[in-house]
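Structure incoming, see below.
With one protein chain removed, the remaining protein chains of the complex are shown where they sit.
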Amino acid sequence: MSVLDAKVVFNKCLAKEIYFLLLKAKEVSLKAKPGQFVMLKLYPDRLAFLRRPFSICLSLPEKDIFAILYTIKGKVTQSMSSLNTGATISVVGPLGNPLKLPENISDLILIGGGIGIAPLISFLPMYHEKAHFIAGFRSSEDYIDVKEIFPGTYEYIVATEDGSKGYKGTSLDLFRQYTKSRVFNNAIVISCGPLAMLKKLSKICAQAKLTCYVFLETHMACGMGLCQGCVVKTKQGYKRVCKDGPIFSAEEICWEEIRD
Amino acid sequence: MSVLDAKVVFNKCLAKEIYFLLLKAKEVSLKAKPGQFVMLKLYPDRLAFLRRPFSICLSLPEKDIFAILYTIKGKVTQSMSSLNTGATISVVGPLGNPLKLPENISDLILIGGGIGIAPLISFLPMYHEKAHFIAGFRSSEDYIDVKEIFPGTYEYIVATEDGSKGYKGTSLDLFRQYTKSRVFNNAIVISCGPLAMLKKLSKICAQAKLTCYVFLETHMACGMGLCQGCVVKTKQGYKRVCKDGPIFSAEEICWEEIRD
Amino acid sequence: MLGRDSRLEVDLGFIKLKNPVIAASGTFGYGDEVAEFVSPSFLGGFVTKGLSIKPKQGNPPPRTCETACGMLNSIGLENIGIERFLKEKLPKIKAYNTAIIVNIFGESISEYATAASMLKGVAEISAIEINISCPNVKKGGMLFGTDPKLSFQITKAVLKESDKPVIVKLTPNVTDITVIAKSVEEAGAYAISLINTITGMAVDIERRKPVLGNMIGGLSGPAIKPVALYMTYRVVNSVSIPVIGGGGIMDYKDALEFLIVGAKAVQVGTANLVNPKACINIVEGLNQYCTEKGIERLQNIVGSLRTE
Partner (left out) sequence: MLGRDSRLEVDLGFIKLKNPVIAASGTFGYGDEVAEFVSPSFLGGFVTKGLSIKPKQGNPPPRTCETACGMLNSIGLENIGIERFLKEKLPKIKAYNTAIIVNIFGESISEYATAASMLKGVAEISAIEINISCPNVKKGGMLFGTDPKLSFQITKAVLKESDKPVIVKLTPNVTDITVIAKSVEEAGAYAISLINTITGMAVDIERRKPVLGNMIGGLSGPAIKPVALYMTYRVVNSVSIPVIGGGGIMDYKDALEFLIVGAKAVQVGTANLVNPKACINIVEGLNQYCTEKGIERLQNIVGSLRTE
């Protein structure tokens, strides 16, 4: 893990309030594993006090580059959206406990809700041949073409709530639809999205006896395991999302205790 | 007085760490009188908490524009120096108690030390025909050509401490030199610069029986007379530099009580 | 129209405010200076700079300095005295259509009482706020506000000499603010306002000297908001008189936090220094908030904090 200043390679608007940011940071790009994240801070320093966590959505170690896919939420992300090529950002990372997938998996089902697709993309370079990427968006306005970010031999299927693009419905509707007609022998589901979606998915997968991992988000002050701030209740007690997660087995989470 | 957002017309480096900033703000440019100042705040808001005071060095009401001449001191001025044309700045002003000069003055001797020339320039549009502008700089590196900012029929004479431009010495040395050979009948001296210089000048003028006004600088939280924070000890008790000043008659200041 | 929207009205029992936004003492001058920028008539009310029986010259400068998201001040209660206030300032400000609250202080209980008596019969004054919480004066000031007995006695003494509603302004520089709150309630205070500044200091490392001429000062601004909100919450839940909350309020969202924890009105201080339109912007923001959320009376959200 490193603390370093990274240069903005480019920062592009891909959809409504969604941006793709490429950062030059050799050490991060070299070490990053699928599912990890970084803590960012913009200059000038005073804009926000704490760093902000963002998933590494893609890492290109051969170019010393990694990518972030982010949506505008508040003051830092607003400010990020106007970063120009050449600007400097402070980065801490890569952080988080990477998920070790078993060797023998047959299928990797990635289910993303909205900006939740970001960390899932990081699994594509290693697993695109086994991957099924299911993404749900509100409408075609915030639709992101994942194939453009990482082309590969995986299926990318999309749902929008208003039906303006792909299947009309949620990513979970589409997931149910999609899995109904298929048999998986050694499939693993990894999902990231709104809490309510993850809760629901975890039930569906439990019923379907599918191994399911979820990305959790909590408020992070350090992202490095120092403050015990970002905990989530699991069957083994509180765990730090930043250091023990952000990926958890859906089974170990005490879903009913998580406050919306 | 107004609170408004002004657009940067341009922001140009004139000398080492000295910048000339043109701001578009109709109301300010219309109301500004010589010697007044504005309180500025950059966006994003969080960079510094309080506004920063800057003299209006020139006002061009016919163009809805006023100008600031500033030097880099700390975080806000550092940040100001990278403002681009079109950027927005929050302005409160014009502020301060303008100096009413008597009708019958024969000569206006303006003595500026370093960036202290800024507010003195504001007297030129009205008084350039009667003005003698004496400016002292550390070296040619921070020399500013006031004639370029406001051309006119006044004498502009310059001293540098290292002699790299004009007279070798301080502005006060030059002032003594300059006045030695001249007789003024109804002259007024106005000066702005480091405290030590103003103290010294005030003695010189008292001895020479010259009417002398000085610009004082104290830490300002509001600049509007609300907080009583910016006071200076005068013979009539504490006075607010922002509201009762920033121009004071040199005679009324209790110089010995001012902490460096 | 702004400032006239009945949705924002507040009934404190002893005064009605057109809205819950009050400019805090020491950050709005005597109400006359700021009028060049904004008309105080848009506000629920404003509190004058702290006044004493005689004029006071205050502390040596520097008196202010910037801190992280806040500022320190050591004005030391410089003021023109009650007499000059009544003669020179009141005539200028009495025309405003807003509640004028006069902040007073003294160096002894009897000085507080005398100050209050000097305001007797002045119809334009809506209420008196007593400052038992200023960290910037040697005698009196905060000392009174940290001692429940003295707080009680001052409140009683002022009430006896006054024909006005009396608001007591508390200091956060105490172990348990509810003890002081309860004692001034018991003494008969009409309302409580809080918080005054938190004592602090800053050092100039170049000169190895305190930045402020008075060495110590009072911290205000957004930096202290979490503390102010907590104290407001505590006080609201320990007394039954109205509470006016504040400390670090910069925008209408900050104001809402204080209303939600139970303050009936808010005081806005340092924000006025940074932006003379701060109070008006807050009034506008609250108005818009009511419209967006379909709130008929803003007072309905007072104390609506869900703590399950």
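For reference, chains read A, B and C in written order, and residue numbers begin at 1 within each chain.
One rule holds in what follows: a residue touches a chain if its C-beta (ideal position, glycine included) is under 8 Å from a C-beta of that chain, and two chains touch if they have at least 3 such contacts.
These numbers come from a predicted model, not from an experiment.
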Which displayed chains the unshown chain touches
A, C
Of the listed residues C:116, C:132, C:154 or C:198, which contacts the missing chain in the full complex?
C:198
Touch with the omitted chain, as defined above, among C:80, C:122, C:150 or C:301:
C:301
Can you work out which residue in A:13, A:126, A:206 or A:226 touches the chain that's missing from view?
A:226
What chain C residues would touch the chain not displayed?
67-70, 72, 146, 173-176, 198-203, 205, 207-210, 215-217, 219, 221-227, 229-230, 233, 248, 253, 256-257, 260-261, 301, 304-307
In the full complex, which residues of chain A touch the absent chain?
1-3, 41, 46, 48-51, 90, 92, 218-222, 224-233, 237-238, 243, 257, 259
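By our rule, only the chains that are shown with their structure count from here on.
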Name the chain whose C-alpha centroid is farthest from the C-alpha centroid of chain C.
A
Taking each chain's centre as its mean C-alpha position, how far apart are chain A and chain C in Å?
47
Chain-centre distance (mean CA atoms) for chain B and chain C, in whole Å, is 36
Just the number, please: Cα centre separation of chain A and chain B in whole Å.
55
At least two other chains touched by the same residue of chain A: list those residues.
none
Send over the residues of chain C in touch with two or more other chains.
none
